[in-house]
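With one protein chain withheld, the remaining protein chains of the complex are depicted in position.
First chain written, first letter: the chains are A and B, and each begins at residue 1.
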Amino acid sequence: MATPIDLHEVAEREREARFRTPWRTKVCNSTACASAGSGAVLGAMRNLVDEEMALDVTVVPTGCMGLCSAGPMVRVLRRGGGEHAYGRVDSEVAVQVLRSHVEHDQPVADHELDDEMPFFARQERIVLANGGIIDPDRIESYVAHGGYSALEKALTTMTPAEVLEQIRLSRIRGRGGAGYPAANKWSLLAAADGDTKYVVANGDEGDPGAYMDRTIMEDDPHRLLEGLSLAAYATGAGHAYIYVRAEYPRAVERLDRAIRVARRNRLLGRRILDTDFDLTIEVRIGAGAFVCGEETALMASIEGRRGTPRLRPPYPTEHGLWGHPTMINNVETLANIPAIVGRGGEWFASIGTPDSTGTKVFALAGDIVNTGLIEVPMGTTLRDIVEEIGGGIAGGRPFKAAQTGGPSGGCIPAEYLDTPVDYDSLRELGSIMGSGGLIVMDDRQRMPDVAKFFMEFSMDESCGKCTPCRAGTVQMHHLLDKITSGTGSYRDVRDLENLCAVVRDTSLCGLGQSAPNPVLSTLHYFKSEYDELIGVDDA
Amino acid sequence: MTASKDPEVARPRIATVWLGGCSGCHMSFLDTDEWLFELAARADIVYSPIADVKAFPDDVDVCLVEGAVANADNLELAHELRAKSKLVVSFGDCAVSGNVTAMRNPLGDPRAILEHVYVEAPDRDGVVPGEAGIVPELLPRVQPLHRVIDVDVFLPGCPPPAERIVAAVEALLAGERPKRSGESIRWG
Partner (left out) sequence: MMRERRRTLTVSFDGVEVDAYVGESVLQCARRHQVDIPSLCFLEGLSVYGGCRVCVIEVAEDLRLRPACATTVAADMEVSTDSPRLKAYRKAIVELLFAEGNHVCAVCVSNGNCELQDVAVHVGMDHVRYDQRSPMRAIDASHPKYLFDPNRCILCTRCVRVCDEIEGAHVWDVGSRGQQAVLTTDLNQPWGTSTSCTWCGKCVAVCPTGSLSYQGTAVGEMHHDPKMIVRLAAARRGEWIDPEEYR
């Protein structure tokens, strides 16, 4: 058995190595930047450094820096302080940055980004703390930034009950959508009978435009492993799964590697860090079904069966994987755990609002200047997110609506821009927090089209088990199709409203129950657009 | 039943229409036997496939519509009868649900079906019948009557049994809505 990693030594060594060279450039190699060409940027920089030994710079690939609309992003750091951010870097600009900034200390003004701009300055990063900072493929990089110190603290100085108490104090709610208090789930699993218990990380992120969980899994995989380990320790589970959708091959690859490395360093497996705590973690890959984000369908899929939800009760903590008590947490929830255990539940609870503590990661998308990944304290107003952090609507057009919660959420109109973004405020507005997709729309978007888009999504993703969701989403989509194509009537709108109630109230799982939300919220806030399409006056 | 405005013609005016169906519902209507005499004593049949009337008349009180809406003529007549009738009854399963007439819908484009039947079949003369003004154009999809016009009463059954027809028409003549529950609404 290998000796466990000496976290302090590794961190020390890593920190010393950090400024072996006076300059460091970090290249965002997250999926968004990679698809914008960060691979070429990285290659160009490395080639130049290899060719010219005089260039005293280290080139490091990192995870997501956040501002995806300005990708590929590069950061230049100087020993002793000083950091510059660059956007829209291609291989030519990359060479320019090395030549001008690194060689002659002359920043390249054309591509420089203002680090004080609200997009960067207004964020508070817990989950994404390492984004754009560490090299996701190197455990040393994570450890040097405090990684695994919470696990070490928990295993060596805290009982499982004490860990759970910190989660309770943090009042963190599930980041997957519904916002169920995490500590309640954890307590149920901790109290469940049985020698075999499971914890599962739900990485079946499926909302259109959302990529919070993908980024965590790809760019900071050890944070998820540490969060899962803490969850397993607190609840008495000896085995964990990370359920990742098949569309995230990079996340699977990075997690697999992280698990291997963690095992080698005795951060997983038997007698973790020489304590009595054992844990194995396995990655399970979904087969491309949105519904597998639902707990019971996810479990069926892990067991190798058709991914359809089943009736609850019994709940997973009573009867989960292969009949054993099981707890399923969203990836972002688990990624918060190391910080909560490390810095204390009360610290976490001081961030955000009393009922929605901590921060939330959002994938900002749509008709907005700054699209990308942001992390803000709960309770930040929609206006701050859209106008400040997001930089306002692209092209200076008026804001029309913000869509949160994906196919289970709703559209929030301009008059509610000052609403604090937290679980309960969004619910009151007929939307939900969801997993963190936030699509901003300008005045050109027709809301019935938006409703139809999401209904098509729900219709395609319905598993087909229960009648209202399987057949009801088809009929609702058909009615929306008629209405948006201008051939609908007031009766179609009435039938649509009735079907919304039927599907919402009688569907088996959350997918069906929430599928009408985009329709209901647009009917509520933008009824006149429906009326126009069916040729009815406002009167 | 509210009578016509003119006291001279206070007798209820009944029409029966045959759209895309097999005429079985009308057979069942005839199966009401001697009740037809009672009906004739109380009401006028002003339009029907069993009466030689060319144009659909105005001021119809009750219109029983057999058959689904399958072609352009059906569609035109459906709109006309709706405009000229106080109460429209979907009479039998084809009018109510499309039924057998609508079984072509899963096959898609009716032109492909005609092609298959009249051209590709070995014992035909290889021509799709299409006399302008005589053979009506098939609609892309066969529709139940209520998907095309407003329908007031549904009288399912393939065909609706004679007793069901009598009960429904009697109720309508008495100014009531027929029962919409129990066995009286069973399809098939």
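For this structure, a couple of remarks:
The rule is simple: a residue touches a chain if its C-beta (ideal position, glycine included) is under 8 Å from a C-beta of that chain, and two chains touch if they have at least 3 such contacts.
In this text the structure is predicted, and so the values were computed from the model without any measurement.
Contacts of the undisplayed chain with the visible chains, over the whole complex, involve A, B.
Of the candidate positions A:Arg79, A:Arg270 or A:Arg306, contact with the unshown chain belongs to A:Arg306. The hidden chain makes contact, of the residues B:Thr16, B:Asn74 or B:Ser90, with B:Ser90. Where subunit A meets the omitted chain, the residues involved are 289, 291, 306, 308, 310-311, 459-468, 470-475, 478, 495, 498-499, 501-502, 505-508. What subunit B contributes to its contact with the hidden chain is residues 90, 93, 96-100, 102-103, 105-108, 141, 144, 146-147, 151, 154, 156, 158, 180-183, 185-188.
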